[in-house]
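One structure is given below, represented as structure tokens, and several questions about it will come after.
Note that one protein chain of the assembly has been removed; the remaining protein chains are unaltered in position.
The first chain written gets the first letter, and so on, giving A, B and C; residue counts start at 1 in each chain.
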């Protein structure tokens, strides 16, 4: 037997094919199996834009990338080690991500003249030498699949749908896995149609067996388990994590969670996920539009529930007026913005961090609102809880920024015990004694929150300026100034809730690489790599976009240079300069894609050179 | 005859009374007469909040202030020299604005126990010595009015409505005017009911005669004409000026002007004014909401008209999403925000400059939009034309910031000859040759604007990211980055249209007082006063909030300190620091009121002292 | 305050200065609303008034109850969220013709189609009062206002037919100053399970004075209104000589005996077909007053509630939720 086994530390695999090819499913199952190997992992699905394009077209390509390792990893990976492509369009779209000498598994069966035309290939790329740099395995997966299940009498369309399990079987073989876990998963899923269940199982087995019999690859790989702490794990996308976090926060506060939502990519899954949680006490309301959805959430908060609303950039714009009302009414509200590439409709399935400005400043008048940004799919869970905690304690809307990259990407999550999550005291005002609607808590400056229905506390609130303490309508100039200041001071005080800042990399370096939101993984990766290469830089990650951490500016001022890699035209850099850190500079990328660690490393090295040469 | 005549340089008069007392009319006519004296003047009406409160209540007080002088003036005046109050509530609300030793004219007839109660006076302020510091003339205007027209058989309600003309007559006498102009104005206005016309005329005359006969004041004043350049003048509010400016811009460009609006205080008057201009080719459309109003305006622009929309803060929020579409579609559009005190419903009739952030940043994604701010009622005219010029040339939405102070305030405006206003070339693309929807003009980077209906140029646009040049839908990462940059660069290029920056005051001072928008007058006044007092400061006014003038930062950096008085919590200061001027500091006021020159002078002096003492 | 105590109108008076123009029809409505709540004997703390923006929307400030004066047009969805989260409360929406039919038209109709159990009091004065007199979506063609100096060219909405077309389960109409019938309608609305839409013809004496005089004028009102009584024929007129009968797919109005036959007069039925409710709601002369439609249908909030665990202990375990169906453990496989 000439197949070698090789132990490797980390690897990036991508499945790519037509939308109809089931690549998300194949990738997802491979990730699930990988998790059971106790590897650390990150995934990054990439869906075609919005609608199902014609089969075989470039616009219809769907892919799923997974990075897994025996050591902790930060990102879904810059370059792919193994690329599986199910048709020419997928090759065209995804080849650039494959590293030179990488393994390319091609479903030769789809490499037909018709499909070349759809993908815009003048000739067969398998034959024109253009793939010489790679280790190409061109295998007719279509025919092999057909052969494996010819006797089942399935329609050709249905047969083609099994290609993905065949490919999955091949990859499982390549990484020295078993197929039993996936087989039982198929058993558990395809309960209605046993023929399809059997077909999928057979194809999976056949794909796996192909390695055993045909030995199509010279080497099989094994990625050892990583040293994750003991405990229960699950794989979680950002959207799932936000949903779970909010439900937990509600339960910890003894509040019902009310989600008002209107579907929009890439935020809709939060509605879908929470809609399934009614047994946990969650109410979901698909409203007629974004305005109604935030309005309903605010109404629920007014009634004493935890109101939540979710959208993406354009829909968040529509919520601005109601956010202003929430600021004035001083009621808890959590607003999730799952950012996508803009402006306007932009590129709805692509990622971007360009709604920071809108989150900070997109309201009329002086309407300060705390803004948190989640750093990874799992971090979405903690961020959601913190957002709810602040919203409830300070009676304020809180904005959480996530993005398409976090929303759909996943990573293993060490499931916490609910007991280890601190309770949240909604601190409802229940006694008429000394009650006044805008009489603030001297510590937090929060106003009382009354659960409607409490006798003796009847009162009226609204969007007009209110008199300090009494909450009555007031046009008094001094009162207005006082109230504007009080609201600002209250929100500014939120920073007292934050934990300490944690520098990483080389804290004594002259240069600080500052990240925020979903780019944490890539930036962490880049800082580590630079330090490892002997280029000392420090790293720092910001979750609290507003108000800023009290220590942030002092820390920034300790460094000669502070660079902020961000997926926009430099919004956080702008904010930091405005707050007094005039030496901050952004490293921008705005391509609808996430940072690659390698690109970041290069950018930082180059910028360091520029600075040294003083230009 | 013991009445003296005194020549004075400037004076501030305020008429204050119940909403039903016709103070706006009396003030307006006094201003008109003042204008005919060729004085420079500024007016500032102050309406009660939103609804008509019960007669005699504090909430129902309405006032009109006019500052006029024989030398150029900047503001409607800090303190009032002559205060006319028609009832106790007006006294309560407005007395604080009267300077010590100022003249107080009181309609004694309304100083009744019932009205004291409504105004919250425990006793009669005319009798408790509380007004000793002023020159009080308590006159029973109500009875005198009644007596003047007793024979006309009018209902008591109608009689009471003539009080304002009586009071106006008194003030005209006090300032040594004639009443003929006002009499003929009454003739021209009250054509339907001649009894009312005659009643008003008689009361005006009677009020005037009271001075001649009763000699209620010891001194009459005369404010000589100021040296305004020759020409035709009219008095103009900011809302009127914006309306006129847009109509002129449309005509100068050969474009129809289309206004999409939804009523909101203090912006509604623009709709009212433009609705009367259909003979000039203006189309006004009162839409069902703010979103429909901007949408309709954008539709009109798409069709080849000049689309305009107007609102105030909360309504502007609702327009954000459509603005993003305009950014992506690259179509001309003018958006007027007549700011009011916020957040949320706030104080709708009060002024504020707190929507700057929203104008700059209140959209999703990278969506740069030029923002201009008008400096005075008359400056609104020029600002509107400049906004239209930029919108048309650069195919972009442009935001104009005005506010309640400019909207309702007025000043004499030197009516320009239409011939002296430069034409605007809409530069429609008419030829299919080389046409591509996003092929940019190499100079301005503007894309072609096609008048719909042009044969051979049929094409499709939309809110999805577009491919460079062709405008087709594109999800290509490189293209997206290029397009984001191109849009940013295009808008940044707008600054090449600006005229030079003009420092005033002492340009060699160490401290620069930087103003923007409606505070120009007060800041100019303060800078002049400081310089006159021997405290050298320089002044600079900014109209172009974004993109910033190319010379602005270099100029700011020439000063040791730069202070920005603004009616918010420091928004423009923040912006300037973000752009690199780290030494900028805001002097904030957020009381729903405009700056007083005296307050500003004090604030600046105090800040200078603080800086000198290093704290 | 329990529901037992005898309540008076004053118990529902917030005791603050009321700031409508003297003579405004809103005063009469406020007073009837207060009196109605008192006579219903409801618990004050369970009455929640949600309004948008407009003169009418100021009403919550004057009610001694819980109140939220929100933003323009959005009272209905705010009330919806509130009612879904707190089905135990009575939720009233106070809105104007601009608030609910212009900027809020979408929300208004969506709330109706869902049949959320809230009561919507639509103060229709056919004008924007608070912004000082522009046309509203119910202003008649030709109305001259500041925004339509040449006369409006918009066709007005008829609020109740529109509500019926959206699936309203309860619609009624009343006049601001007719306290008795307004109160009856409010009581019926309160009793109804589902969205109740009550159009109240309200005079704005400052910007649209007398716009309903041709319907509500003291002398003519009996000739210009038909009072609906369930099960009773549609008869009106000062001498009860006029009647309404079916005529094709519409209604015929006329003198009983000559124009319409007494035997064929339409009997009012609040639960009649949508078509019948639509026809009655559309009548312009006479205008139908009282409850036009009231039909029983499941409410949105009750269906939401039915799907929820209402006791804390019935809620699914947090632990199970966090683990999901796909967790694994480092140490031993638990479940895949």
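Throughout what follows, contacts are C-beta pairs under 8 Å (C-beta built on N, C-alpha and C of every residue); 3 or more make two chains touch, one makes a residue touch a chain.
Keep in mind the model is a prediction, meaning the values are calculated, not measured.
The undisplayed chain touches these shown chains across the complete complex, A, B, C. Within the set B:87, B:115, B:163 or B:235, the residue that contacts the chain not displayed is B:235. Checked against the full complex, the candidates B:54, B:224 or B:281 give a single residue touching the omitted chain, namely B:281.
Note that of A:140, A:198 or A:289, the residue touching the chain absent from this view is A:289. Touch with the chain omitted from the figure is made, among B:30, B:258, B:405 or B:516, by B:258. Hidden from this view is one chain, which touches chain C at 102-106, 109-110, 113-115, 137, 150, 153-158, 161-162, 164-167, 246, 248-251, 272-276, 278-279, 282, 297-298, 300, 303-304, 307.
The omitted chain makes contact with chain A at the following residues, 50-55, 57, 59, 261-265, 268, 271-272, 275-276, 278, 284, 286, 288-290, 314, 344-345. Touch with the hidden chain on the side of chain B covers residues 32, 35-36, 38, 181, 184-185, 228-235, 244, 247-248, 251, 254, 256, 258, 260, 277-281, 283, 285, 287-289, 291-293, 295-300, 302-305, 307, 321-322, 324-325, 329, 415-418, 450, 452-464, 472-473.
The criterion applied here is as follows: only the chains that are shown with their structure count from here on.
Chain A and chain B have Cα centroids separated by 46 Å.
Residues of chain A found to touch two or more other chains are 321, 324-325, 329, 462-464. In chain C, the residues touching two or more other chains are 53, 69, 71.
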